[in-house]
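The complex appears here without one of its protein chains, the remainder shown in place.
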Amino acid sequence: MIQVLLFAGLKDKVGASTLDIQEENITIDDLRHKHLAAYGADNLLDQAMVAVNEEYAEKNTILKKGDVVAFVPPVSGG
Amino acid sequence: MIQVLLFAGLKDKVGASTLDIQEENITIDDLRHKHLAAYGADNLLDQAMVAVNEEYAEKNTILKKGDVVAFVPPVSGG
Amino acid sequence: MQKFWITADPVEINDCIKAVVRPEAGAISTFIGIAREYTKGKRTLYLEYEAYVPMAVKQLERIGNEIQLKWPEARASIAHRIGRLEISETAVAIAISSPHRDEAFQASRYAIERIKEIVPIWKKEHWEDGTKWIGDQKEQIAYKNEKIMEEAEE
Partner (left out) sequence: MQKFWITADPVEINDCIKAVVRPEAGAISTFIGIAREYTKGKRTLYLEYEAYVPMAVKQLERIGNEIQLKWPEARASIAHRIGRLEISETAVAIAISSPHRDEAFQASRYAIERIKEIVPIWKKEHWEDGTKWIGDQKEQIAYKNEKIMEEAEE
């Protein structure tokens, strides 16, 4: 299983802050297109950075069992 | 009478923080050479800015009765 | 002592200052971001901040490390509030100590710029007529993941 974390406007659009996805050995991009396309959040996902296990990662990173992948919308702290 | 104020190293050198001088209608430069030359503080006086009644002033300013003239050594606040 | 944290409680700049004061320091530069009521004439009622907390703390620590690499004598502490903030409450507090003021000013400016680039925290404006998650403030169409990762490796 891979856990997906969503925040801010992306969380509102998808209607959930976490999604549990039964996959492994899949790239972030592939996971996104296979499992997140249905939410109508393509623009927000395009703008998001991604992090795996709390570190920024490339979108071609291969996710392993137990990984936590976060979609990080443009930040606005400060 | 004109009151002279001295600070920091200049105060230590002259040995007083205030001097009362019986003069009026005299420039700051003239007052200095006539009344302060005896203290051996020429270098410190050269380096000092001057203020009349709490505002910076030119050294050729003419002092009037009751004026307070301050010799302001290089400042080091902050 | 804790130097980088995210909290739902009020943030006090003195906690950041205490975390960086040391005998070698002669200068402390701080930056405090507070909830502004009016932006271009539009009134904000209150703000709401959300964070990916464990990652945000790591990114704050990363900024602290970057500062120490760039200005070896500088030390940083950063706290960011989450949850609901009333007008004029502190959202972020940064304190930098260093022997002299030049590095302190540079490093505190650097810290707030980096927070706005890499720390996963989001602000939601609550106006009289609606709400909005703020983002993409620099009008970048998409984030430059590669750039951020390169910088991490420097």
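In order of appearance the chains are A, B and C, and numbering begins at 1 in each one.
The rule is short, and it goes like this: contacts are C-beta pairs under 8 Å (C-beta built on N, C-alpha and C of every residue); 3 or more make two chains touch, one makes a residue touch a chain.
Model, not experiment: these values are computed from the prediction.
Interchain touches from the omitted chain, evaluated on the whole complex, reach B, C. The hidden chain makes contact, of the residues B:Leu31, B:Ala48 or B:Leu63, with B:Ala48. Chain B meets the missing chain through residues 5, 7-9, 12, 46-51, 54-59, 70, 72-78. Chain C residues in contact with the hidden partner, per the touch definition given at the top, are 13-14, 17, 21-39, 87-88, 99, 101, 104-105, 108-109, 112.
The criterion applied here is as follows: only the chains that are shown with their structure count from here on.
If you average the CA atoms of chain A and of chain C, the two centres end up 24 Å from each other.
Here the spacing of chain B and chain C, counted between their Cα centres, is 49 Å. As a whole-number value, the distance joining the C-alpha centres of chain A and chain B reads 72 Å. Residue positions of chain A in touch with at least two other chains are not found.
For chain C, the set of residues that touch two or more other chains is empty.
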